[in-house]
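Heads up, one of the protein chains got dropped from this complex, but the rest are sitting where they should.
For chain A:
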């Protein structure tokens, strides 16, 4: 089982998880770590460590999705870098998270899963262009 932690400023993680549950239903091994800019770095790292510990017997790997590259939540997560079983990923979006939730119990390796999730997440970030309507050749309409 792949555990997913959303580490973000304030209640970013809770909000993202609430949104993902609207699409995918309640999910196990999915938690938010809420970080306030005024929190103590060490205390946050302890909280993170405790959460990872708590999932230890049941999860093979854990993904820490951070809301922002270079932000304080990411800095908190950096302590986990040496741990082979923990991957730190920026930046967390709803598309990224839902892709992971839908596919994490499938046949992809964690590496493939993460690569594909990031691909999909990045491709979903663009200006909405009417030309897309005409470019899409998959369909049949009348």
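Just so we're on the same page, contacts are C-beta pairs under 8 Å (C-beta built on N, C-alpha and C of every residue); 3 or more make two chains touch, one makes a residue touch a chain; residues count from 1.
One rule holds in what follows: contacts and distances are computed from a predicted model.
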Chain excluded from display, named as in UniProt, from "Spore maturation protein A", "cysteine desulfurase", "PTS mannose transporter subunit IIAB" or "RNA polymerase sigma factor" | "PTS mannose transporter subunit IIAB"
In the complete assembly, which of A:57, A:82 or A:130 touches the absent chain?
-> A:130
The listed residue (A:1, A:23 or A:81) that touches the chain absent from the view is A:23
Could I get the residues of chain A that touch the absent chain, sorted low to high?
-> 23-25, 95, 98-99, 101-103, 106, 128, 130, 132-133, 136, 138-142
